[in-house]
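Right, one structure below, let's go through it.
The complex appears here minus one protein chain, its other protein chains still in place.
Then we have subunit A:
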């Protein structure tokens, strides 16, 4: 099944649930009508929260840049006398 179909199915199921809720009027109709808006807002908040959390916990590795520079010096030292043109310095 194409992924878009899965997502559509999920959305249809949620809509059906909402439609049912409107029919049986378990909650006041005015409240139930607003539920899709809450849903969209929640989805947006979830997205922003995930981006925010991801940004705060973004793993960085400054030490790796230093190690890489050391590796580069080491590689040049090895390759240069063996006839590989690794530039000056």
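The criterion applied here is as follows: contacts are C-beta pairs under 8 Å (C-beta built on N, C-alpha and C of every residue); 3 or more make two chains touch, one makes a residue touch a chain; residues count from 1.
Simple rule for what comes next: contacts and distances are computed from a predicted model.
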{"item": "\"Sof1-like protein domain-containing protein\", \"N-terminal acetyltransferase B complex subunit MDM20 homolog\", \"Replication factor C subunit 3\" or \"Dolichol-phosphate mannosyltransferase subunit 1\" - which is the UniProt name of the missing chain", "value": "\"Dolichol-phosphate mannosyltransferase subunit 1\""}
{"item": "Identified contact with the non-displayed chain, of A:17, A:41 or A:86", "value": "A:86"}
{"item": "Residue among A:24, A:37 or A:55 that touches the chain left out of view", "value": "A:55"}
{"item": "Residue ranges of subunit A at the interface with the undisplayed chain", "value": "2-4, 7, 47, 50-51, 54-55, 58-62, 64-65, 68-69, 71-72, 74-76, 78-79, 82-87"}
